[in-house]
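What you see is the complex with one protein chain gone and the rest in place.
Then we have chain A:
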Amino acid sequence: MSAENARRVLLSEWTKIRSVRSTLWTLVTAIVVTVALGMLISGLIGHNFDDLSPHERMTFDPTFISFAGTSLGQLALIAFGILVVSNEYSTGMIRASLTAVPVRGVLMAAKLAVAAALALVVGMVTSFLAFFLGQSVLGEHSTDIGQPGVLRAVFGGGLYMGLIALFAMGAAWTLRSPMLSFGILIPFFFLISGILANVPATEKVGHYLPDQAGSRVMRVMDDGEQPYGPWAGLLIMTIWVVGALLAGYAVLRKRDA
């Protein structure tokens, strides 16, 4: 495939993404929910800091607190990833797309590149906004971007959001149906993953789930619960993402459209 060919397909995918309203709304929701919820929780904790136990005060991580909205806001990015891919199937647009770009790997790569770039930009904007606005309401308990590990956590937060959207895209290529994708991914990331990582019986395995491992990068203070560092955590998440994308590619290649 020539560079010219790649440019055309990327442009076409960009047109597809920007011409559908659901894309815009999921991304706006991701920013608003993550930042607003982060500010709310930062404000509450900052206000009640004196009520925290000595241990909680010792390990207080103002950076991570400002990302408190991520657990909910990430669902909007997952929705974005699901919609970008599975809408092609639910509307039948995939047939038009594949007749225009019949080499399936090319279509998939172009869609992933455009959607992931967009999710990454939105993730970075969200992460930096959540950090600075969160710190502003934390007041005297806040930290600043120059402190050790803080910039890494904020930048990593943006990467995390890009990766979680990419994971959703891989899952949606595999599952095809939007209902199935939403039905599996949303409960999993909203509830199940958190339970698995906190129940003693499943804790050890739970730490290696994509969102649990990936979110380690957003912590500046190591609470000692996770058996890996920030970048190793992000690497574990990346492995999950690659796995989901490979599964999606295998399905796209093998199955009839």
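The rule we apply is simple: contacts are C-beta pairs under 8 Å (C-beta built on N, C-alpha and C of every residue); 3 or more make two chains touch, one makes a residue touch a chain; residues count from 1.
Basically, contacts and distances are computed from a predicted model.
Peer 1: Can you tell which of "Histidine kinase", "ATP-binding cassette domain-containing protein", "Carbon monoxide dehydrogenase F protein" or "SCO6045-like C-terminal domain-containing protein" UniProt lists for the chain that's not drawn?
Peer 2: "ATP-binding cassette domain-containing protein"
Peer 1: So which of A:V20, A:L52, A:A117 or A:L133 would be touching the chain we can't see?
Peer 2: Only one of A:V20, A:L52, A:A117 or A:L133 touches the chain omitted from view, namely A:V20.
Peer 1: What chain A residues would touch the chain not displayed?
Peer 2: On the side of chain A, residues 8-9, 11-13, 15-16, 19-22, 87-88, 91-96, 98-103, 254, 256-257 touch the unshown chain.
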